[in-house]
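Then we have subunit A:
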Amino acid sequence: MNRITRFIAIASVFALMVSVLAGCTKKPADANNFAVVGITQEPGIFDPHTVVAAGDEEIIFNIYEGLYKFDNEGNLNPCLATDVEISEDASVYTFKIREGVKFHDGTDLDPIDVVYSLKRAAGLNEGQDGTALVRELDSVKDVQITSDNRVEVTLEESNSELLSYFTTGIIPEGYDNCQNAPVGTGPFKFDSYTPGQSVILVKNDNYWQKGLPYLDKVTFKVCADMDAGLTELANGSIDIFPYLTSDRAKQLDSSKYNILSNGSNMVQIFALNNAVEPLNDLRVRQAINYAINRKDIISVTMDGAGVELTTAMSPAMGSYYDTSLDGTFDQNLEKAKSLMADAGYENGFDITCTVPSSYLIHVNTAVELASELKAIGINLEIKQVDWATWLDTVYTGRQYETTVIALTSTYAPYDVLERYQTESGGNFINYSNSKVDELMARIPGTIDENEKVSLYHQVLGILTDDACSVYIQDPTTITAVSTRLEGYHVYPMYVQDMSQVKLVSN
Partner candidate 1 sequence: MQSKAGYLTGKLIELILTLLLVSLLVFTAFSIIPGDTARVMLGPQASESQVDLLRAQLGLDKPLPVRYGEWLWGLLSFNPGTSYAYNMSVSELIGQRLPVTLGMSAIAMVMVIIISYPLAILSARKPGRLGDQICSVIGHVLFAIPPYVASLLLILLASSLFSLLTVGTYVKPSDDFLGYVGCLLLPSFAIALPKIAMSFKFLRSSIIEQRNADYVRTSKSHGLSDLKILVRHVLPNSNVSSITIISIILSDILGGSLIVEQVFNLPGLGRLLLSAISRRDFPLLSGIVFYLALITVLLYFISDIASSLADPRIRLK
Partner candidate 2 sequence: MAHHIHIVKVHHLTLSFPTRKDPNPKPVLDDVDFGIRDGEILGLIGNSGSGKTMTSLAIAGLLPESASIVSGSIKFAGKNLLEMNPKERRAMLGKDIGMIFQEPSTALDPLMTCGKQLEEVLTAHKDSSMTPEDRHKTIISMLGTVGFATPEEICGRYPHQLSGGQRQRVLIAGAALLKPRLLICDEPTSSLDTVTTVSILGLLKDLCHKLHITILFISHDLSAVRGFCDRVMVMKDGKIIDKDTTSDILNNPKNTYTAELLTNARLDTRILGFEPATVDYSRSPVLTANGITAGYGRSLFERVKTKSADNNILHDVSLEVFPNEILGLIGSSGCGKTTLIRSLLGLLPHSGIVNIKSSSIGAIFQDPVSCLNPAHTIKWHMAEALKASDKLKAFAGSGTRAERNSRILARITAVLEECGLGAEYLLRHPKELSGGQRQRVAIAMCLIQEPSLIIADEPFSSLDASSSAELLKLMTDINRERHTAFLLITHNIHIVRQICPRVLVMDNGRICEEGTTSDVLNDPKSDCTSRLLEAERQIHGV
């Protein structure tokens, strides 16, 4: 008898221990209709107009919707607008607003909301100083309702490239608390944000696209870095984890996770500051371009999952991309050495590479670059700085020699190339070519698609001829998705579209 009680006591203690341990390994039960997405960047801004970091866009893509919206193939589709008319000279955009759309707070979407939102983004509302919150919409002169369901946007000058910026989120009229309590029309409603831990979104039952979304709840969980996310994946505590490298993805159990990949439409660049010695010498820049082996870099940093680049645009941009430039800078050490000798640097030189430490891929690229550039005598010293310092000294201050970074963009080719104009704020490589300036100035006013493509090709060609920097790769986005979910699409942009995701039915 006594022995039995003792056994029960021991067993119950054991059971307690097991339950404690189990408590921390508990997997999300399939019955629960939710998904957990791992993100590596702390979200901070929920205002659709002030958002800057790509990581913030990832989440609010599900909360806010614009007049137009990108799909996962990079197509721009009508969303809150059903149609658009663009005037001949591309200076007036007239949108027809969709009916029957409700905001998360239950109010109906009216053209007046659209006017308020666009004006707010363009900095035209009362109380604003006129500076556009969304910089690209700075050229908007006026927004007004024309007929009952149409909104007319007037621009200061012609711009045929602006449609992709009308993806900016629409919010209720007069609403100014988007940062703390986001209200949009998207498939998910904002529920809560615990800094450093998670953002929770819940299903928008009144979503205008009937039947969507499928999930009741989506949690965006902050992981310290890719490796922390990887352990969480292995652990089953997150369902979707984007931006993996393929060698890490390979470590996952394939019965539990599907690996999806897609081009990211990013341009990873080994940026050379054109304003400093000796990088102001074209021959040196060309030599560097010839000295490096893009395939090896992609192999080391992305385990081969990336598309080699020779120019400032990703092949994902379709016809705007100039295929004739492919292979221009295939590795050729002899040529690189002779170019260096021509420039008077046969013994090479020392140069620093300032990289943001938070991006492993860029740091790794720099490491590989340093090793490869040794062959032509260039001694690349890597200086890691945190993101804040990088933005401050490299991007804004332009106090650097070289850096490695990935340039993200929307699907607008103009957005990709805009920074190569001499006076552009984004021209952190200090590139200056009057021909490029002139060509770029012509693009917004050009309506004809073929002419536009040819202009872009010319710009790309000049950039390549000038070897303005070293273009490395368009890294493939690899996303691990739990096998219990389906319908997830990898976007070639920095967004997570959860509206199509649903549980695997079986």
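Selection rule: all candidates are chains of the complex that A comes from, given by their letters.
Quick note on the criterion: contacts are C-beta pairs under 8 Å (C-beta built on N, C-alpha and C of every residue); 3 or more make two chains touch, one makes a residue touch a chain; residues count from 1.
The shown structure was predicted, so the numbers you read here are calculated from the model rather than taken from an experiment.
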item	value
Pick from 1 or 2, the complex member that touches subunit A	1
Sites on subunit A touched by candidate 1 in the complex	16, 19-21, 23-26, 42, 44, 50, 52-53, 129, 131, 135, 179-180, 194-197, 222-224, 228-229, 231-232, 234-238, 357-358, 386-389, 391-393, 395-396, 425-426, 428
